[in-house]
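The other protein chains are all here in position, but one chain of the complex has been omitted.
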Amino acid sequence: MRHVITLSLLLYLLPAHSRAAETASDIIRKVDGNQVFSTETFKAKMVIAKDKRTLTKTFYGYGQKQDMKSFMEFTNPEDKGVKYLKLDDELWIYFPDADDVMKISGHMLRQGMMGSDISYEDMLENDSIEEKYDSRLLEDKQVDGRECYVVELQAKKPDVTYDKQVIVVDKVWYIPLEIELYARGGRLLKTMKQSEVQKLGERFVPMRITIRDMRRRNSQTVVTFEEIAFDGKVPAKVFTKGYLKR
Amino acid sequence: MTYLFKLALKNILRSKIRTVLTFLILSFGVGIYILFACLMAGFDKESIVNVIDFETGHYKVRSANFDEDQPYDKDGSLANAMAVKERLRNLDFITAMTERLMFLAEIDNGVDSIPVVAIGIGPDDNTVFNLKKYVKTGGLEPGGTIIGKALADDLGLQLGDVTFLTFRNQQGMYTSVEVLITGLIVTANPQVNKASAFINLDEAQQLMNTRKVTEIALKTDAFFKVKEYEPKIKAALSDVDARVYSWEKLSEDFRALMTMKRKFQNVLVLMIMIIAIVGIINTMLMSVFEKKREIGTMKALGFTDKEVQNLFLVEGALIGVAGGLAGLVLGTLFNAYFAFVGFDMDAMFGEEDFGMPVMGVVKSVWLAGAYVNAMVFTLVASVLASYYPAKKVTKMEAMECLRTVQ
Partner (left out) sequence: MLLEVKNLSKTYYSGKIPFQALRAVSVSIAKQEFTAIAGPSGSGKTTLLNCLGTIDRAESGQILLEGMDLMGQTKNELAALRKENFGFIFQTYNLIPVLTVFENVEMPLKILRRFSAAESKKRVLAILAKVGLQGLENRRPLELSGGQQQRVSIARALVKNPKIIFADEPTANLDSANGEAIVDLMRELNEQEEATFIFSTHDPLIMKHAKRIINIRDGMIVS
């Protein structure tokens, strides 16, 4: 849990919602709370559809929530051995063909990871919602037959990535089923849908994430988790640059 | 010697098709070389003018933080443009200044999105740059953009269509703005044609949420006086956060590339010349074998080996000089066309640019050096090319020559 104090302060200051039900902040907090884990281990498949072509990539990875570290390695034949390492706000990539570790920076950040609709920038996103956004509850809506809250987040200052976010949160699971990301100027840039929610222990986990860049109409990227486990033991060495080149 | 000279001349003037052919190849080679050299010099001149007119101005002043390797990626903008301008105003050789704000953006039509450099230009941009020269249709209007024609084609957009520019502003927030395409630009630089969008400076600043600019571009009364002016500009700006770049520095990479291409072109020219030389050697060798009996006769008549050898050397040199001179005339004729009418890049290559830093009609220049080179080279080369065949003559015994049946 980040910045508990700020959040509670925020909650205090938020205008009480007329429905006397949960406030937008409550919801966001619950969503956030739902994502508490120390480590994660996953195996996933990414299907990138562009016009009529589709590319399928497989990878596995580890994440460590607290220090915002993550590691990924691709296993499909075309990209076998390509590895990503995220350390806080830095992203490193290793190409086995070149046997070289490279920092992704500058204009490269805007490119899609492995040609997908997930930009490297998206991977580095660490914005704290509670701190940087004003939240507001909009009218409820149904997604795939499930009752959802709709929370609109409006940036307080123009120093966050997205000016506005609209998050559609399942009322029972407290999982965002849809996220819309808007640019300053009001344009919808990206949408993210989470589905195939499964219960893993106490936790509800969406196994399928669909990302669309609205500027590229004919493309979408679907990530499906084939295996996912939380709070297991992850070797610390995977989060080092040395491990990339191993 | 004069007699040998006359003999050689008669040999050539009354010679066979082969000699005529060698002469033609040689003169054609020289002509092509001259045309090539002059045309290339024309290209060079034009491309330098292009670079200055469109990209570099005479000088640019940027922040010391500006990252030349990854331009516009990070915030390398000039914080104190006012102070810079104030100081430059005292330098009387600076005739104009204009500010530009550059940032990385993506342009999209809702289907495809292409990375571009967005360039905010002020109303006084034309005092330093000559954008107008490259704008094919339209111009810059409020709320509008001028984009590369190639870029527009890639996105299937036309003049009057609406497109989106998306970028992260100074503070990092995604900003997306709808802009009207009010102008299309075609330059010789494919990078510019495929990846740039010009917008109004005030709009750019508003969108980026900044008052800063990326650079101040300068024009002076003489662009070639870099050595004289650059230190003065630097001195004037010594107490502010600013770095001065001359057009020479700014076009360094580009000119290095030009030199590299030139080397490659020189190899091509060299090949033409080698072919011409091989032609001479071949002609002379054939001539030597064909004239074996004549050689024997001349030796019997009392010509020394040296005299006969010289006869062939002179013959080769004459073919060289004549071919060279004819080549000069031919080259002059070829080049005259391109110097007066010009070379229409668009008609020749269409949209294909081949990485040439020029476009439109390029006019060739007259390069005295090319003439000197061609003449010296052909003379030396043809004498050298005749040397071996002539040397062979010396080795031949008069008796052996006479015995040959032809």
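Think of it as A and B in the order they're written, each chain with its own count starting at 1.
The rule is simple: a residue touches a chain if its C-beta (ideal position, glycine included) is under 8 Å from a C-beta of that chain, and two chains touch if they have at least 3 such contacts.
Computed from a prediction, not measured in an experiment: that's the story for all the values here.
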Shown chains touched by the chain that is not drawn here: B
Touching the absent chain when the full complex is considered, from B:65, B:158, B:191 or B:304: B:304
Sole contact to the chain not displayed, among B:57, B:279 or B:296: B:296
Hidden partner chain, residues of chain B it touches: 3, 7, 10-11, 14-15, 293-294, 296-307, 397-399, 402
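Everything below uses one rule, namely that only the chains that are shown with their structure count from here on.
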Chain B-facing residues of chain A, complex: 105-107, 110, 155, 157-163, 181, 183-185, 187, 189, 213-218
Of chain B, residues touching chain A in the complex: 70, 72-74, 104, 106, 108, 110-113, 115, 164, 166, 168-169, 171-178, 209
